[in-house]
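Before I ask anything, here is the structure I am working with.
Of the protein chains in this complex, one is absent; all others appear in place.
Labels A, B, C, D, E, F and G are assigned to the chains in the order they are written; within every chain, residues are numbered from 1.
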Amino acid sequence: MKYKVGIIMGSKSDLPVMKQAAEVLEALQVPFEITVVSAHRTPERMVEYAQSAISRDIRVIIAGAGGAAHLPGMTASLTPIPVIGVPVKSSNSIDGWDSVLSILQMPGGVPVATVALDGAKNAGILAAQILSVADDELLKRISNYKEELKKAVFDSIDEVEKHARK
Amino acid sequence: MKYKVGIIMGSKSDLPVMKQAAEVLEALQVPFEITVVSAHRTPERMVEYAQSAISRDIRVIIAGAGGAAHLPGMTASLTPIPVIGVPVKSSNSIDGWDSVLSILQMPGGVPVATVALDGAKNAGILAAQILSVADDELLKRISNYKEELKKAVFDSIDEVEKHARK
Amino acid sequence: MKYKVGIIMGSKSDLPVMKQAAEVLEALQVPFEITVVSAHRTPERMVEYAQSAISRDIRVIIAGAGGAAHLPGMTASLTPIPVIGVPVKSSNSIDGWDSVLSILQMPGGVPVATVALDGAKNAGILAAQILSVADDELLKRISNYKEELKKAVFDSIDEVEKHARK
Amino acid sequence: MKYKVGIIMGSKSDLPVMKQAAEVLEALQVPFEITVVSAHRTPERMVEYAQSAISRDIRVIIAGAGGAAHLPGMTASLTPIPVIGVPVKSSNSIDGWDSVLSILQMPGGVPVATVALDGAKNAGILAAQILSVADDELLKRISNYKEELKKAVFDSIDEVEKHARK
Amino acid sequence: MKYKVGIIMGSKSDLPVMKQAAEVLEALQVPFEITVVSAHRTPERMVEYAQSAISRDIRVIIAGAGGAAHLPGMTASLTPIPVIGVPVKSSNSIDGWDSVLSILQMPGGVPVATVALDGAKNAGILAAQILSVADDELLKRISNYKEELKKAVFDSIDEVEKHARK
Amino acid sequence: MKYKVGIIMGSKSDLPVMKQAAEVLEALQVPFEITVVSAHRTPERMVEYAQSAISRDIRVIIAGAGGAAHLPGMTASLTPIPVIGVPVKSSNSIDGWDSVLSILQMPGGVPVATVALDGAKNAGILAAQILSVADDELLKRISNYKEELKKAVFDSIDEVEKHARK
Amino acid sequence: MKYKVGIIMGSKSDLPVMKQAAEVLEALQVPFEITVVSAHRTPERMVEYAQSAISRDIRVIIAGAGGAAHLPGMTASLTPIPVIGVPVKSSNSIDGWDSVLSILQMPGGVPVATVALDGAKNAGILAAQILSVADDELLKRISNYKEELKKAVFDSIDEVEKHARK
Partner (left out) sequence: MKYKVGIIMGSKSDLPVMKQAAEVLEALQVPFEITVVSAHRTPERMVEYAQSAISRDIRVIIAGAGGAAHLPGMTASLTPIPVIGVPVKSSNSIDGWDSVLSILQMPGGVPVATVALDGAKNAGILAAQILSVADDELLKRISNYKEELKKAVFDSIDEVEKHARK
């Protein structure tokens, strides 16, 4: 695999959510970088990160942030590669609505691929799906991953069905 | 470009929104298919569409739907390739909230890359960005597209600045 | 009683809510099946379950799910019998709004009989009410059940009235 | 068919929405009554209507109302037969949220089978599905109805696909 | 004082909130009754309660309920005296929105004087204010009560001001 | 009738809504005053109005305002008589939510009797109900008014029932 | 007056709203600049604008944007002077909620002084109030402006009061 995923988050406090993206990428054998980039406290670092990403072989960026979450959208404005946004339900968020809307509702021309609130695991899977366009082996590993999800459901059937009457 | 984008929508009434995805793909010279697939009225067609997509060289699916919008998420459950969801503010929607939430809030394991309400244009750009992972020429065309957005802003400066006092 | 209720849920984690449907059906002496069927992780199982339900004498399905909850609506698209949807306030839900809207807001032609958030008990009663169309004895048991609700209110009157001044 | 559906609405102004329930019942050859019953302006009429419904061979009631919509829930409290609630986006409603929540969120013991905002057509179909528990011919007509929905989707494919590039 | 306040609640579980109305009425020396009346489980009791209230010298009713809260509005439909509604954030409520909207959004002709979520204390004060129209002594007690609120603020000034810098 | 109702509104633009309160009071033969008092633009006038109301024989105030609607709550803080708040869906309001919440959610000690969004008619009826505590003739007129509402429903029955099949 | 206000907006389409800020500044004789700066389409221009503002004697920036509105917050991250944010209810906004939340909910350390939805007029007044800290003449003009608001209310009294009964 020649390409990498770049995972960034607005604050260290987003790590418990965002490391789930790292874990699923690891399971799918997709290389990644992970670091902190704050749109509001380190705007120059954000510009530098986004503009140099391609040169570091990054081809998808996962950006997580909460509240007025500008990191995913601003990163998307600074690079032509796809950016996945993870709305984080941080302590300063109004039930997550601010995080979701300030990531999702991007204007025409600058998309952010938004996943569910605190959905960093899905961001990792989506990043792998994107890189699989250039990597058929990865596509197979993703198919296998989906099969495992299925198996976990089948494994839970017995436990649930015993609640039925005799 | 060896790969295509598949554009599907839940109803013919979604076409005025969804054709914006087609238009931007055309502008970016990305091949695509477009058709109607209803999760609720043609579930078998949806299964067949999603499971055969890879064999037709589709590597990204854009799915648009409104109200209780299940098409993007169900398509994502049926294929390992990335699925982009477009929440459509259809006539039966509660201000678009139902469309957004029933596409965005997918469970762990089955991501949908969600764009803004009625954001089909951004879905088209995102699909192109995804395919550009395997196509550097396309990545360049996307960079050029972003430059044109920038130019349009600069072209509007004069009109706005004339509102300043002398 | 010749007919049964089928209770399905998207995940084992929905069981604490969904077993309340089973309990009330048991109290009303209505036969039922209960199992796990995930729209997103086992879509083929869902198709098979819904399409074979009538042949197993199921005449009402109760489907519970949370977040982007597609199981009730998709089940309804796959069978002509009535489907009751239970929005579950699962851990990945935004205060339950996503669960409610993605079950309730079905398009014209494919109804889901939606009950309150986490309202599995009411789903069980509603399923019994539906089967009572073909079973006058069951209708009487439901009437009796309502009388017991009334009695519980009367039993609580003393405790509340003692808060009045002398 | 020995049973009927009772359609009631809180105000004459709900008729443009509620008559869609009547129309689909007519198409499915299900007998029905339709009238105005206001929970807030004619509470005694509501009590009388609900308590006498069974004696008039009504086995499902469809109740539509808007704003603080109490008619469906109060009707459900007064009869053991299933009640379907239609939240109407009336002129005095806050975008329909009040109608939806005051019908959907019934307490344990008294279910209302709620359909989408202004979803009277689906209420009609659901009523037919409920009566089909005691009428296999009706179940077949509902299956056919679903086939026609499917056909309408297929009929729209050509119109949409012509938007694809050559 | 010749008139009384009637306090009713939909369920014993509303008592911790609703007894605050009783307490403030006691402090203001306003006679009251308190009991449980469930719109959905004891509809006949509700009709009887509301229609006989005037004959028991009740001239204001305070009704508290949660979720799809129909008790205040239905009571208001059954008597010409003013009804105060207290939206209770019960366990089956969606953050209180259902309780608020199903009490507040009454149709033209049938007002409910709605107070804040869980605002039973204010309901008690409002009931006293209403009865004070026929009782100047009570009006004075209410004025005194407001003076005490003011004093409590002044008493807290020192504690807060010590947070200022020297 | 010795007492009057005072109707105030934050802006002339609230008049189309607020005059409905005046009309229903006129129909019920309740004397009233009506004027403009802006909490934010004429705060001293508001203080003067509220503090002198009793001396002008006003015993209920109806206050309507939109957006961040402070007039009802501030008036309630300045007088011991009951204040009815009418949330107006003014042009600067976010779908009426700001108007509703800034009137309804008053702190303990200072109630505002809130009616539905744009519910000035109900505010007028509620004001009459309040004054009827000291006026049995008015209570009778209110009872008659409710009878007329009932009659209007009965008059609409024919029109609706003709939609039933033969 | 030695200082200026800088007015920026994300798109030419925000001009009908944002020019109200310019008009009120003109009325208060406060110098200003006005131009288009798009956070997402011209991020470098935004950085340059914000970082050079002080050198052009700008001491307050008014930034208006809609949808996922990042311009106000990003500008605030790039300069130590106060930034006022105007949430614009643009065509791509979900009833304005996205605009409001993505401007208001800034993280600790980087405030944006947010005004009401489409509240550009108030943004202009607030900018003048801020500059008046260094300009007592301007503070007087603002006081006079508030007197004129008061007069406009008094001028509307007659028109409203004629709706009272004789």
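The rule we apply is simple: contacts are C-beta pairs under 8 Å (C-beta built on N, C-alpha and C of every residue); 3 or more make two chains touch, one makes a residue touch a chain.
What you see is a predicted model, and the numbers here were worked out from it, not measured in a lab.
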item	value
Shown chains touched by the chain that is not drawn here	A, E, F, G
Candidate in contact with the missing chain, chosen from A:24, A:47 or A:68	A:68
Residue in contact with the excluded chain [from G:11, G:42, G:114 or G:156]	G:114
Among E:9, E:24, E:46 or E:100, residue touching the chain not depicted	E:100
On chain F, residues whose C-beta touches the chain left out of the figure	10-11, 39-41, 43-44, 47, 66-70, 73-74, 76-78, 92-94, 97-98, 101-110, 112
Sites on chain A contacted by the missing partner chain, in the whole complex	9, 11-12, 15, 19, 22, 26, 31-36, 38, 41-42, 45, 67-68, 92, 94-95
Touch residues of chain G, complete complex, unshown partner	3, 59-60, 80-82, 84, 100, 104-117, 119, 121-123, 125-126, 129-134, 139, 142-143, 145-146, 149
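In this section, only the chains that are shown with their structure count from here on.
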item	value
Interface with more contacting C-beta pairs, comparing C-E to B-C	B-C
Centroid spacing, where centroids are CA-atom means, of chain C and chain F in whole angstrom	42
In chain B, residues with contacts to at least two other chains	11, 41, 67-68, 92, 94-95, 97, 100, 104-110, 112, 116-117, 119, 146, 149
Every chain pair in contact, whichever chains are involved	A-B, A-C, A-G, B-C, B-D, B-G, C-D, C-E, D-E, D-F, E-F, F-G
